[in-house]
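In this view, the complex is presented without one of its protein chains, the others remaining in place.
Just so it is clear, A, B and C label the chains in written order, and each chain counts residues from 1 on its own.
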Amino acid sequence: MGDAATDYTIDELVVTALAKEFPDDTVAFNGAVSFVPVCALLLARATHAPNLIWVASSIAVDPQPKEIGESTLSDALWDGATMLQSSAADFWAYAQSGRMNSFCFRGAQIDAFGNVNNTVIGTYEQPKIRLPGGGGMADLGCQVGRIYLWSTTHDRRTFVDKLDFRSGLGWGDGGDHRQRLGLPGGPRVCVTNLCVMDFHQVSKRMRLRSVHPGVSVEDVIAQTGFELVIEGEVPQTVPPTREEVELIRRLDPTDARKREFA
Amino acid sequence: MGDAATDYTIDELVVTALAKEFPDDTVAFNGAVSFVPVCALLLARATHAPNLIWVASSIAVDPQPKEIGESTLSDALWDGATMLQSSAADFWAYAQSGRMNSFCFRGAQIDAFGNVNNTVIGTYEQPKIRLPGGGGMADLGCQVGRIYLWSTTHDRRTFVDKLDFRSGLGWGDGGDHRQRLGLPGGPRVCVTNLCVMDFHQVSKRMRLRSVHPGVSVEDVIAQTGFELVIEGEVPQTVPPTREEVELIRRLDPTDARKREFA
Amino acid sequence: MSAEDKLWALGDAAELVRDGDLVAIGGLSLNCAPMAFCRQLARAGRRDLDLLAVVSGMAVDWLIAAGCVRRLIMGLTSFEGFGLAPSFRRAAETGSIQVQEWSEHTLICALQAATAGVPFMPTRAGLGTDMPALHPDRTWEAIDERSGERYLACAAIKPDVAVIHVHEADRRGNARMNPKLVWFDTELVKAAGRVIVTAERIVETSTFRQAPERTSIPGFAVDHVIEAPRGAWPTACWPEYPYDGDFYRSYQRAARDPKAFAELFAEHVAPLSTSASMGA
Partner (left out) sequence: MSAEDKLWALGDAAELVRDGDLVAIGGLSLNCAPMAFCRQLARAGRRDLDLLAVVSGMAVDWLIAAGCVRRLIMGLTSFEGFGLAPSFRRAAETGSIQVQEWSEHTLICALQAATAGVPFMPTRAGLGTDMPALHPDRTWEAIDERSGERYLACAAIKPDVAVIHVHEADRRGNARMNPKLVWFDTELVKAAGRVIVTAERIVETSTFRQAPERTSIPGFAVDHVIEAPRGAWPTACWPEYPYDGDFYRSYQRAARDPKAFAELFAEHVAPLSTSASMGA
C-alpha cells in the first residue's frame, strides 16, 4: 500500500481505518451528518474495493461527487449518479431484502454490544437533552446485515455501560439475541478517534482490535464506560499511506470530514 | 336529453344505460376486455359527468383516446393522459384508500348478490372449463366501494343460483355480509343485454329495475338462474338519444364495444 | 369539490387545517418542506395540532415555536450539521409538547396500513429497541404462529391532512416533481384524508398531458393546490434552489436569546404571542 504518511491528521486516520473494513461487494448507503463514512466509502471505492456501490444520501446510486458539502443528505453528493432512487418504498425494499447491505451508525451513546442512542440523554419523559431522534436507526439496525459504527468522541459520555434509550439495535443484549429476533448480521466494527474495536464472536461484546498511534490501551480503557474485551497484545492501527492521504484530500477537497472533529 | 334514437343497437343501449350510473365524482379504472365500461365511461364524461376521471387500463389518467382498439389494457387508450401511473404499489394504494372509487366487473358467472366467477366452470380441481382466473376481482371486489356489473350474455349459464367459484366479492352472502367483513360499499347495478338490475336495500339480492325495449319481465326471469326481486311495475330502460348514439359512435369509431356482443 | 378547480390562495391556507388536526408535513430534513404553508399556520395561530413529520427540522421548529403543536409524531427532528432544532429541543425538555418517537420505517408502515385499510403493517424494524414501548398501543411485538417468526406490528395512522411541496401543479391537482426527493411524500399523500399540494408554479394541464410519464401525483389524489413560489425556503427545492444555510445559522444564533429570536421569527415567520412562544 506504499509508505506511511507523516503528516496525516486524525480524521484521515479514522477515515482510512473505516475504509479498510468495506469489502468489494459492499452496497452502502448513508444518512445525515455522515462525513466520515462518506469519505471512507469514497476512499474504499478508489482503492481496494472498486466494485463497492455507495448510494449517496440513500438516494443517488454510485455518484462521482466533486466535493462533499455541508450536508450528507444533499444534492452536492449526487453528481454523476446512475440512478436517483427517490421513493421510500423502493429504498426500504432494497434495504430490507439485503440488496443494500451496509450502513454506518453513530450515536450520542454507544454500548458494549454496539447498540446506539440518539433519542434522549436522561429519561424519555423528562430528558436532560432531547436529541434528534433515532430516525432510521431502529429500522436499519434490524434490517441491514452489515453495520459499521463510528465515533469521533471516544469518551465515557459516548461509550456507556447503559444507554439512556436504545434507539438502534446492535447485538442487542449480546450473544445470540439478534439471531433469536430473526435479524440478519450485526455490527462488525466500531472505529473511533482512539481505536478500532470489533465484537467478540460469542459474547458480542466490543473488543479492542487496535489502538491508534500515540494512544495506549490504558487510554482507551479510561475513556470507555464499559468493560472492553482485550485479548493478548493489542496492535497499533495501521496509519494511512501517503497515497491514501492524498486520495482523501482529493475526494474531500473542502475538508468536510473535519466537521465531525470540531 | 333530446330525442330517442331510432337506429341504435343493443351495444349502444347497454353502454348508455351503464353510463348513466356514473356520478360526476367517479374516479374509475378498467381491466381487460372491458369495452362496454370504457365506452360508458367515455360517454358519461362527455355528457352528464364532465368531472369524471377515468384511468385507462388502470394506468393512464384522464386520457383522450381517438379510438378504443383491440385491448382495453393497451396503449391505444392512453393518448393525452395527464399521468401514466405505472407502478402497482401506487395503483393499489389509491384503489385501497378510495381515491379511485369505481370499477366495473363482468364474470363468466354472476350470482344473485353480485358475486362473480371467472376461475372455473366445474370443480376447481377438475374443471370442465378453466377460465382465465380472478385476476384483480378478489382484490377490487373487496377494496373498491362502487362496483358496477355488466354482462352481454344474460342467460342461465351466466346468471346462476350458485357460483362454481367465488372469484370476486359482491354483496357476499347478502344482507350486511360486506359490512361484517369491514369492506366499503358494494355492487350498485348490473347492466345486461336484457335489463338493468340493482340490489334490494336490505337483502342485497338483485332487483329488476328496468327491462330493455322489446324485452319482457318474463324474458328476464326465464334467462336468470336465480330468483330476482321484482317490485311493482318494471319500467322500460330509457333508450339512448340521438345525441348519445352519435357520441358513442364518435368516441368508439372502430366499434370496439361490439366485440363483446359477438 | 370540483375536479376542475382546486386552487386555493396561500393567504387562506390556514383555513384548510382545523385546530386539533393530525397534520403530516412533507419534505426530508433540509429538503423541500412546505414552509410557506407552515408559516400560514403559524400566523393564523392554529392550536393543538398533532404533527406527523418523518424526518424534518425547520418546519416542525416553526410550528412548535409558534405554539401550534400539541404532539409531534416523528422519526427524526434536526437541523443536521446546523445543530439541534432549538424550539423542538426546548419544548421536549420542558414537556410543553408531547414527543411520540417512532422511526422512519415504522412510521411508513403505519401510513401504509392506513392506506391499505388494514389494522397494522408488520415489519422487522424496531425489534429489540426501546421505541415500541413508547406507544405500546400502536406498536407491538408479535410472533406469527405458523412460521414462528417475530415481527413488529405498526397500527395504522391516518393523517387528517397531508401537506407537501412540489415544483409544478395544475388546478386539477396534478403534481410533478422535477425530480425531487420524493422519499416519504408520496406515502403521506396516499394515506391522508385530505391532501394539500403547494407548488413553485401553477401550470396548465396541457403541461402534464405532454409528458404524462413525469407526473408524480395524480390530480384525483389531491384536494387543494396552492401556488407558493420559493415555498420550500429556507429548505431546498432541488434542483431549483438550495437550502439557505445562512438562515439556519442566524436562526440558531437568535435562538440563544429570546428577544433576538422573537425579532427574527416575526420577520420571517410570524409574530410570537408571549404566551404561545416556545421558541423564546
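By our rule, contacts are C-beta pairs under 8 Å (C-beta built on N, C-alpha and C of every residue); 3 or more make two chains touch, one makes a residue touch a chain.
Nothing here was measured: the structure is a model prediction, and the numbers come from that model.
The hidden chain makes contact, of the residues B:Gly80, B:Pro127 or B:Gly175, with B:Pro127.
Among B:Gln64, B:Ser87 or B:Ser210, only B:Ser87 touches the chain left out of the display. The hidden chain makes contact, of the residues C:Ala66, C:Leu84 or C:Met121, with C:Met121. Within the whole complex, the absent chain has one touching residue among A:Thr16, A:Ser57, A:Ser71 or A:Gln96, and that is A:Gln96. What chain B contributes to its contact with the hidden chain is residues 32-33, 59, 70-75, 84, 86-89, 91-92, 96, 119, 124-139, 141-143, 165-169, 172, 177-178, 181-183, 259. One chain of the complex is left out; on chain A, the residues touching it are 25, 27, 50-51, 53, 55, 60-62, 78, 80-86, 90, 92-94, 96-97, 99-100, 143, 182, 184. Counting over the whole complex, chain C has residues 113, 116-124, 137, 144, 146-147, 149, 151, 155, 179, 213 touching the chain that is not drawn.
The definition used in the following text is that only the chains that are shown with their structure count from here on.
For the pair chain A and chain C, there is no chain touching both partners. In whole angstrom, the spacing between the mean C-alpha positions of chain A and chain C is 29.
Note on chain placement: the centre of chain A and the centre of chain B lie 57 Å apart, centres being C-alpha means. Centre-to-centre separation of chain B and chain C, using mean CA positions: 40 Å. Among all residues of chain B, none touch two or more other chains. Contact of a single residue of chain C with at least two other chains is seen at positions 186.
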